[in-house]
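The complex appears here without one of its protein chains, the remainder shown in place.
In order of appearance the chains are A and B, and numbering begins at 1 in each one.
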Amino acid sequence: MRATPIPEAMLEPIHDPLGSARDAIGAGRLAEKGLNVRHGTILTLEDINVSFDGFKALTNLNLYIGVGELRCIIGPNGAGKTTMMDVITGKTRPDNGSAYFGETLDLTRMSEVEIAQSGIGRKFQKPTVFEALSVFENLELAQKTNKSVWASLRAKLSGEQRERIDEVLETIRLEGSRERQAGLLSHGQKQFLEIGMLLVQDPQLLLLDEPVAGMTDAETEFTAELFKSLARKHSLMVVEHDMGFVGSIADHVTVLHQGSVLAEGSLNDVQADERVIEVYLGR
Amino acid sequence: MTTALYRLLFALLLCFQWSSSYAGDAADFSAANSSKQAKLLQAWAAAPDAARLPLLESLQNGRVEADSNKTPFYKTDTGYQAAEGGDLEPVGKLRKLRLNNRLRGLIAITMASHQLFSTDPAVRLLAAQELQKSAKPAQLQLLNERLAQEDDADVSEALSLALASLQLIDSDPQVRLAAVRLLGETGQPLARVRLERLLADSNETDAAVRTAAETSLAQVKRRLMIGELLGQAFSGMSLGSILLLAALGLAITFGLLGVINMAHGEMLMLGAYSTYMVQVMFQRFAPEAIALYPLVALPVAFFVTAAIGMALERTVIRHLYGRPLETLLATWGISLILIQLVRVLFGAQNVEVANPYWLSGGIQVLPNLVLPYNRIVIIAFALFVVVLTWLLLNKTRLGLNVRAVTQNRNMAACCGVPTGRVDMLAFGLGSGIAGLGGVALSQIGNVGPDLGQSYIIDSFLVVVLGGVGQLAGSVTAAFGLGIANKILEPQIGAVLGKILILALIILFIQKRPQGLFALKGRVID
């Protein structure tokens, strides 16, 4: 993996290389209700190119995710998986190419916040939760609701919202840690909390970057079940290295290599593919 | 006095030039009252004589004294010498000849007239330049004469200008026209004053001359503006070189540790005080080698500030890694202590650091543009330090380690890079460079305890603009900021200029949050 040339402490003002901050500061909006998915594709990436100082992270990437699909993305390190997620969530702007959410929302023109509000949720590779807040408060913040400043100032949880959070707490098996500070959770618990935050956010498309890293086998198995139950109602895109996990959930697998799609199909088909074997085993 | 009389005098002069000694001039002068003295001087100015030079020089230096018989004597280092020659002894009490300002001005003019005959072109040039400012109509003839005989191009040009200044009040419009045109050819600030005066208050009645004067004035102004712009650009470069020296070290430590060392400005200050100390030592122990003190001050300042920097890193900053805001506060505390310490040790007043002879003076490039040596040397020095830093960072083991830690601290530690040591050395290096900056600063500005305070914000802006860990970015940003500052200063004032630049930087960051030369990369989470 390419080491970033910037030390972590320096990242702060550098998040946004191309100025996604083009829209006015303003009220957060509710997710748009009727996402146009007429043709059955929820995410369309076409001819995406991203380069960092001459290093091509993504080259002519084409990817389509159907509504209700559970897609796994695999690929060796440096294949461009995380960069692809950055492009989808608006963190990195592609040099060219188009990225559409549904039929109408142009992701290359939306800010990260707008993308999140329109219904794309993302779980990071390294679990990030709000460490100073309790587990419950983490879910409260993530919950789908009006997220503008004014709404937050007056916000009070309704009974219904409270129930939904409790429900999710149960799903992710953290009901006992409700009031616990999120920073004190174990790595696996943080992973689950972040998944829970995605659940209460109720996005139409979930991007999950290595969700089972650091989980025990039992937890992994449980996560697989959880994802399978989410599919169809939501669309999921899972980046994972754990082939066992991929095998247990995926109906469709995409292999990325050097910034573009190398193979696509069922896990068995893909694993039988000569080129994939070459890439993975370096033959 | 009529011109006819002057012509006569001049004819006489031509006959006796260089051969006859006008013995008696000094006596005439000392005997005359001040209005008579003025007339004498005017006459001499129009009719120079080399023999009069000692008298004029002595007058200029205030060394002419008269005894009770009004016999003039020159005061020498050892005693007195009769101005008219011979072994005369002063009678009674000697009194210094008293000169009023008008007489002093006339002496300068007369002296310049005499110097026009010097064999040294440099002296003639200076004399001609003096006459450009001050020549009297009575010297017109003389100037014409000298111009005809002058063979040095520079002196010739200077003379014709002096002449043109005089001819502006000539009764013949043709002469005035030629003079106006000639003045238009120069880039002298004086020409602008002359032309403006000519045009003001309808001094000039002839329409053709007026138009020509207007054209000439525009020309002169354009030329002067070029000089001014170049001058501003140069002061900008000069400020930029200082900012560069201040920001370079900051960029290294900031890039490496992600912390702002608010005491960095105080490293400049300590560097300047080290220079002062070295100067004092030289004055006390080796006054004959005083000219060399800045060269000795460089390593001294570097090691003093580097040692202090390393000590701070080990005792305070090391414990605050990963908490940049706390580091900001702690280093501010350090800076307060250092400032107060210097105040207690050296006093709150500025200390005096003098330029050695090879750093004083400057090169006259244009009539209104002098480039001081100290600033030129500092610009060169700053670039030299940049090259040195580049070599250090890119060609040495330490540099490799520093770059490795800057890019990925954990990985570097895994590879066996002693990150603690690298941090300390890099901090020392950054502080040391600031110390060198302090030596440079001491040569062009005041040295006081608050010296560093005004530089920390500016040098941080350089780092922000240039991008972190980018030498090229720092250089461009430093010179860019310096020049922008100096160009804006005369237009809208120093304060508004500063505010405007701050606003521009904030707007700039909107477009390029990573600075001018930042590397792009995948964002890690």
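The rule we apply is simple: a residue touches a chain if its C-beta (ideal position, glycine included) is under 8 Å from a C-beta of that chain, and two chains touch if they have at least 3 such contacts.
Everything below uses one rule, namely that contacts and distances are computed from a predicted model.
One chain of this complex is left out of the view, and of "Amino acid/amide ABC transporter membrane protein 2, HAAT family", "NAD-dependent epimerase/dehydratase family protein", "Acyl-CoA dehydrogenase" or "GvpL/GvpF family gas vesicle protein", the protein name its UniProt record gives is "Amino acid/amide ABC transporter membrane protein 2, HAAT family".
Across B:327, B:374, B:389 or B:408, the residue that sits in touch with the chain not pictured is B:327. Among A:35, A:67 or A:155, only A:155 touches the chain that is left out of the view. Across A:109, A:180, A:228 or A:252, the residue that sits in touch with the chain not pictured is A:180.
Checked against the hidden chain, the listed residues A:92, A:189 or A:204 yield one contact partner: A:189. Across the entire complex, the residue among A:46, A:95, A:131 or A:251 in touch with the chain not shown is A:131. Although one chain is not drawn, its touching partners on subunit A can still be listed: residues 9, 12-13, 15-16, 19, 21, 25-28, 31, 89, 91, 111-113, 116-117, 121-122, 124, 128-133, 137-138, 140-142, 144, 147-149, 152-155, 173-174, 176-177, 179-180, 184, 186, 188-189, 197, 201. Residues of subunit B that touch the chain left out of the display are 258-260, 316, 319-320, 323-330, 332-337, 339-341, 344, 457, 460-461, 464, 494-496, 498-499, 502, 506-507, 509-510, 513, 525.
One rule holds for everything that comes next: only the chains that are shown with their structure count from here on.
Distance between chain centres (mean CA atoms), subunit A to subunit B: 62 Å.
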